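The structure is given below, and queries will be raised subsequently.
Heads up, one of the protein chains got dropped from this complex, but the rest are sitting where they should.
In order of appearance the chains are A, B and C, and numbering begins at 1 in each one.
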Amino acid sequence: MVAMATASHIVTETEADAHPAMEAVVVRFAGDSGDGMQLTGGQFTLSTALAGNDLATFPDFPAEIRAPQGTTFGVSAFQINFGSCAIDTAGDQPDVLIAMNPAALKVNVKELREGGLIIVDDGEFTQRNLAKAGYEASPLEDGSLAKWQLVHFNISALTVEAVKPFGLGNKEALRCKNMWTLGLALWMFDRDRAPIVDWLKTKFAKAPELAEANIAALNAGHAYGETVEIGTPVRRHHIDAAPAEPGLYRTVTGAEALSVGLVAGAQLAGLKMFFAGYPITPASAILHHLARLKEFGITTFQAEDEIAAVCAAIGASYAGQLGVTSSSGPGIALKTEGIGLAVMTELPLVIVNSQRGGPSTGLPTKTEQSDLYQAVYGRNADSPLPVIAARSPSDAFECAIEAVRIATRYMVPVMLLTDGYIANAAEPWKVPDMASYAPFPVSFLEEVPEHDKIVMPYARNEELARPWIKPGTAGLEHRIGGIEKAPGSGNIDYSPEAHAEMTRVRAAKVAGVVHSIPDQAVCLGEDSGELAVVGWGSTYGPIHQAVRRARLRGLNVSHIHIRHIVPMPKNLGPLLKGFKQILVPEMNSGQLKTVLRDHFLVDAQSLSKVSGQPFRIAEIEAAIDGALK
Amino acid sequence: MVAMATASHIVTETEADAHPAMEAVVVRFAGDSGDGMQLTGGQFTLSTALAGNDLATFPDFPAEIRAPQGTTFGVSAFQINFGSCAIDTAGDQPDVLIAMNPAALKVNVKELREGGLIIVDDGEFTQRNLAKAGYEASPLEDGSLAKWQLVHFNISALTVEAVKPFGLGNKEALRCKNMWTLGLALWMFDRDRAPIVDWLKTKFAKAPELAEANIAALNAGHAYGETVEIGTPVRRHHIDAAPAEPGLYRTVTGAEALSVGLVAGAQLAGLKMFFAGYPITPASAILHHLARLKEFGITTFQAEDEIAAVCAAIGASYAGQLGVTSSSGPGIALKTEGIGLAVMTELPLVIVNSQRGGPSTGLPTKTEQSDLYQAVYGRNADSPLPVIAARSPSDAFECAIEAVRIATRYMVPVMLLTDGYIANAAEPWKVPDMASYAPFPVSFLEEVPEHDKIVMPYARNEELARPWIKPGTAGLEHRIGGIEKAPGSGNIDYSPEAHAEMTRVRAAKVAGVVHSIPDQAVCLGEDSGELAVVGWGSTYGPIHQAVRRARLRGLNVSHIHIRHIVPMPKNLGPLLKGFKQILVPEMNSGQLKTVLRDHFLVDAQSLSKVSGQPFRIAEIEAAIDGALK
Amino acid sequence: MNEMTPNAALAVTTAKDWASDQEVRWCPGCGDYAVLKAVQRTMPDLGVAREKTVFVSGIGCSSRFPYYMATYGFHTIHGRAPAFATGIKLANPELDVWIITGDGDALSIGGNHTMHVLRRNLDCQILLFNNEIYGLTKGQYSPTSRIGTRSPSTPFGSVDRPVAPCMFALGSGARFIARVIDVHKSLPDVLKAAHAHRGASFVEIYQNCIVYNDDVFASFTARDFSAERQLWLAAGEKMLFAGGTKGIALDGERLVLKVVEADDPAVLVHDPRNRGVAAMLIELPGQGFPVALGVIYEDPAPTFESSVVEQNLAAAKGKTPDLQALVSKGQSWMVEKEPRAE
Partner (left out) sequence: MNEMTPNAALAVTTAKDWASDQEVRWCPGCGDYAVLKAVQRTMPDLGVAREKTVFVSGIGCSSRFPYYMATYGFHTIHGRAPAFATGIKLANPELDVWIITGDGDALSIGGNHTMHVLRRNLDCQILLFNNEIYGLTKGQYSPTSRIGTRSPSTPFGSVDRPVAPCMFALGSGARFIARVIDVHKSLPDVLKAAHAHRGASFVEIYQNCIVYNDDVFASFTARDFSAERQLWLAAGEKMLFAGGTKGIALDGERLVLKVVEADDPAVLVHDPRNRGVAAMLIELPGQGFPVALGVIYEDPAPTFESSVVEQNLAAAKGKTPDLQALVSKGQSWMVEKEPRAE
């Protein structure tokens, strides 16, 4: 039943060590879009988290449209990196690949580390499927997989067998394959099945027989690992729980963390939230999350397009709620004219950009961080606004609150950057204690202050913020718009003096945000030295691991990760000047690099990766070596 | 009849010299929007040009809407600087101000140089008009104009008198005021009336009596200067013709020069032009010019909005014509998503941005150059495209041709920057000899080349340009779109390899444009030294004059003016590094400065003016002194 | 927001109270003045407080309107006023929202938002100033300009077929459609009807641009033929015009409207709820026919903001906004161990 590929061999000691000590394992589940791999991965993630491992995941599915079964462009994969050390990335090369059909094997096997383990469902290795995947001969026989450990058995048949008692049609029966596979994986890594059994029961509450069937498949897969003599290759891994700060944990995706963070921000500001969006991958998830949270005083509005979305959000802010809008690159492009009006009218607004591969429609389901130029510079005229970037799913929660704080305190639109990787990736999240967050309640102007005789919509407080006036407030009726204004009164004023002054104030206000943000910290390493690796956004994980590994090898390198891109922390300039070299890894062609060189005149060098895939630790580590050799 | 303001005084010798020697005079005509000041200015410009003076003008009219008569925000002004030296700017402070009503005086007088001459129509200085302009007392009596020379007489009455014979209604009669004033000005500066008389005859061909009346007013104004004893203040200026290169000259505005340049470009490329635009100030003029030139194979399309305009233009390029679209800041913002598709599909396209004051609706009729960030960085993802900026009305002609050349040779969208000042300003233009322009004919792919078996829409030539394939060509049917592609075939391809490679090629192609553009020249001064004043766009004039004056005072300063902003000329880096200091005057908050610092890591310092008004020579001269003291 | 100004709504006001201190900046003789006056004269009769009233506009001559009203006002960007209005009304349904727009603003760049605000039926009044031209940008033709319109962008005459604003509104699902003339005395009555209607009220105002499109409506607005060429509709009343001497009836053969003698029993009685007839009235073929004016169509339906509010309340019912619970959602686990060193 279990046949080793001819010429396959057992991983040697040296090979084992070549790979960072078994403190972490990278497993990739790959199958057809229809095989439910994302689900399998999600549940495996949960059980892994429950086992107290630290982890990071990377779901990688095909473009929005469903592809025909068995084709390579229809392959959906879910990778998880977990273990007993701190995990910041979904891992580089998988150690274990579970492939449900030939296409899944074809697409993913090249990434498997040498000597890694392949488990395949040979029930799917029919001539037809092999052809669809573009295999002339079956890789299970032709020895082309020699450099890996190969194990294959007929998961399909085993599953159908296992669920027979529940009298499902063949199609339904096969749908349980993923649970069978999950069962095997749980056994391999010594995970508890209970939480998944519970989950299946609630998921199929309406169809108990389906619940039973899936549970049976799960158990069968587990039993299969337990009893059948698979032989050494699939030895039983036991990964110790990772040491983590004590406290209550859950897993969270970036999209959910960001959504919840927006809710928290609105609550801390004492505002109702108006969220306007137009569906677009990978931003839609935020709209979907918020649409269910009406009890928090949230109105969600699916607008006719992105322009209407940003305009409606600005309208809501004008009317006294917290206006929020969200999209990704192409949609943000359409919003830029509207954002200009928010800059001009100085209304609070949070604009979330879940970045994806581009230009144009580009690669909707792939991740990228190439909209930094657009965020910082992408408007007509001198239209500065604060820009913040989240580094991880859990960080998205903090960044969302920060965006709301700045927008309402300074009466300014704020751009919050996240990306497809953060949006979809899951990680364990230490549940925050909301009581520990200081509220920042908004106060609306209720009447004309003594010192003014008439309402002054463009009066300034010491931080240059103008008053927020709600329509409905008697005695404060006034008109605003996108035309240049007289300071104070806000009346139309085209005079050179007014334009020069208002331009100055708009810029000074945004620059002034620097006084309410923390100084830039160094995440890892000394705050001066040979090399600083400076990143932003979702490159945090791979940069951190690469720097950590390099430091373990005794290299003089530090990791600096920037959250506040506009304005930048006061100490950032001096900090950077303290390093001989500066390396900026970005999933774009060097956009943060431009900002750093302009601001600080430092010779920041770009490490660029624009492939729709996150950095691999090794890529950054190699660049560090290159810089320091 | 002529009353000197109490306490007014004659300009002293020293005062006269304080002002740059009488090689040039700056005259400003100011009146109500209804008074036809732009027309007066335009005709005075023509006659001045015909007299062989070099000149530059600056029309400055109120926001698009017509304001009620007599109000300060309804004031329309036209300034001309002319003389026997090279003129590159509309001049700083006027020497002579002709004000047709109190509001015009109020708004403009503060700019008049001390000792300058004021001529006003006191017929308009009624209580009502004084009030409208916000004068308590008449400035003609209260001595508030002491530091200038004041001359006033009832131009209204004199005009009505002059046109009596033609039996016009009072309203029509008064409409001739501007011609009366022009007559006076012509006399003051010894200009010939003939061309204007001709012009009036053709203009009013359908209404001879109006022609006669206007001519009579013109002559009356001239005669008035001739005969009536106005006394010294209005002495007869005679400005010698400026030495200029021999050849045929005409006056041209930037909008017209740019339009004609686009036509020339299309002809040199051997293409028909499809121009799609949506009206917006100050860009509309280009649409208006081109709409009349159908005999050149031009189709103009007023689209429903800017998005439709850019998309239609891309569609036309796809179909084999030269697609061109034009707008200003807010409209360009709306086009950015579409431009991204042009970047992705690699189709030729020219995007013209006639910049105006912003953010948002901002100052529609005022000039600014604050859309450089938007042009260079203002798109989602890594979407580089060539950017060119015109420096003057006549230069707009050359830049338009250059934009067409690059777009068609490299199959790429090109951004061409101009601004409200260039669009509206007029200058003498040495009529180009079209025979001296080398054609750059486009060749469409007609069949599958030998070496390929199938059509390869994304094959590359040595300059990385892809073939231009016209629908209608048998055997070359293919599909393109905004999704990432496989190199060569252009088929949808989300693979990391394809995205990395295509991203690289798109950037490399744009960078490669550097090989077909001239090296950066130094406009004035040595190509290394103490200080380089680096500019782009319409700041050319004031920078050039300021550097010229500073050099006359022996300062070590050079003027470098950049036309090609993306990519920048190969030699620009080394050139800049040859100067100890770099000063970058911009009508924005320092946008070119960012690009220079990023590219060359030079300590470029910004001299910023964001007031909707062009730089004054003195402002830049002062900054030069500051840098060099 | 009521409590802040308990009986402001009751305060008696005059037209002057609704005029702001800003100098009006339209061309002398512009039709916009007449509309401004009519609106200012009408507001006191609507029983709304100034502070509860918001005028939202796009960009255009007409869109300068909000600056001249002593209410809250938002002069936004070109073509997007309906989107801003939607955000404003959803954020505070108590506000009385007026959208001021032009033929270019609402039907060229803004056509999509106009359609969506109408189909959603947001409670607001939409005043479309149709002068069949782009005034603010100095006279280019617009989507309502007639074929052959010579303008700076169409020196040889426009060739594209214009859109009929009221027909577009009908096709977009509008539930209130009216048509009036800037200087006509019945403008205030139509404004009152539009305000009384709950939902999106679409009012097309024929507005004369004296500078760039003077007298374009003269064929039916000029004194001498106004009677002959204007059909003023009133619910439940016969469709009569020409001083009550002529009427409109249905040609049973061809199923189109025809002109008949006033005493013809076939003269139709105006039923504002009949969509088919509304379509025919909006498009009366000109030649020999009058122009249908007044409230052409009205058939109320639930408003967008009321449905949204209702659903928000229903969905929130029984749930408490517990932030701590929200962040703790899903399966979670405790970690007791000490933090690792590093």
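Just so we're on the same page, contacts are C-beta pairs under 8 Å (C-beta built on N, C-alpha and C of every residue); 3 or more make two chains touch, one makes a residue touch a chain.
What you see is a predicted model; the values in this text were computed from it and never measured.
Interface note for the absent chain: among B:137, B:157, B:207 or B:431, the touching residue is B:431. When the missing chain is restored to the complex, the residue among C:23, C:160, C:214 or C:228 that touches it is C:160.
Listed here are the chain A residues that touch the chain not shown: 64-69, 71, 73, 277-281, 284, 287-288, 291-292, 294, 300, 302, 304-306, 330, 360-361.
Mapped onto chain B, the footprint of the missing chain covers residues 46, 49-50, 52, 86, 195, 199, 241-252, 260, 263-264, 267, 272, 274, 276, 293-297, 299, 301, 303-305, 307-309, 311-321, 323, 337-338, 340-341, 397, 431-435, 446, 470-483, 491-492.
Although one chain is not displayed, chain C still touches it through residues 109-112, 115-116, 119-121, 143, 156-157, 159-164, 167-173, 250, 252, 254-257, 268, 271, 274-277, 279-280, 283, 301, 304, 307-308, 310-311, 314-315.
Methods note: only the chains that are shown with their structure count from here on.
With A-C and B-C as the two chain pairs, more C-beta contacts join A-C.
Chain centres here are Cα averages; for chain A and chain B they lie 46 Å apart.
Here the spacing of chain A and chain C, counted between their Cα centres, is 43 Å.
Shared interface positions of chain C, i.e. residues touching 2 or more other chains, are given as 59, 75, 77.
Shared contact sites, meaning residues of chain B that touch two or more other chains, fall at 73, 330, 360-361.
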